[in-house]
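Structure record follows, encoded as structure tokens.
Here the complex is missing a single protein chain, while all its other protein chains stay put.
Right, subunit A next:
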Amino acid sequence: MSTDVSTDELHDVAPADWHGAVAAAHATGFTFFDWLSAVDRTYDEAAPGYDVVLRALALQRRDSVTGDQVAGVHGIRIATRVPEGASLASVTDVYAGAAWHERETHEMFGVEFEGFDDGSGSGLRPLLLPDGFEGTPLRKSFVLAARASKQWPGGKEPGEGHDSAKSPSRRRVQAPGVPDPSWGPRES
């Protein structure tokens, strides 16, 4: 028995099959759009990129084999790994509510959505970030301005104080957003 408490169906698809998989989920009863976001997996050397994940719910659903009514709310999670710089087909034509989530994913992770349409004709514009913000702040490669100018006074970084030969390379244990030692010493 799995210890995973989630009962969601999980599907990993190729970026080219993304739109088809989402449309198929919608057609089989997952009509309630929950959320869409991304996960930075650029550190994965086998397939670096961003995992775009969509979750949808089926409020009433028939079993695809027996045709019986299945009790309870069922979830589905569809994920795809988008390589850096590639774009993904937008699912706003399947779930209109995905428009806000695609805009947020675009501004936070820099993932492009092709064919995005929220009815305004204005395209993928910033949703939450202030005017004039540069960069995609939820990428692990985004360096925080405050961290670059000042060290955390408490000295509580992961790996700090364990700087021995036994510990893994310092770069690996560093928290995202913290500039690496090549930036030089910071004011403390």
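Please note the rule applied: a contact is a pair of C-beta atoms (placed from the backbone, for glycine too) under 8 Å apart; a residue touches a chain by one contact, two chains touch by 3 or more; residues count from 1.
Note that contacts and distances are computed from a predicted model.
One subunit of the complex is not drawn; among "Translesion error-prone DNA polymerase V autoproteolytic subunit", "ABC transporter permease", "NADH-quinone oxidoreductase subunit B" or "propane 2-monooxygenase", its UniProt record names it "NADH-quinone oxidoreductase subunit B".
Screening A:L10, A:A27, A:A96 or A:L128 against the full complex identifies A:L128 as the residue touching the chain left out. Shown as candidates are A:A24, A:A79 or A:V143; the residue that touches the absent chain is A:V143. Think of the hidden chain as still there; on subunit A it touches residues 128-135, 137, 142-148, 152, 177, 179, 182-184.
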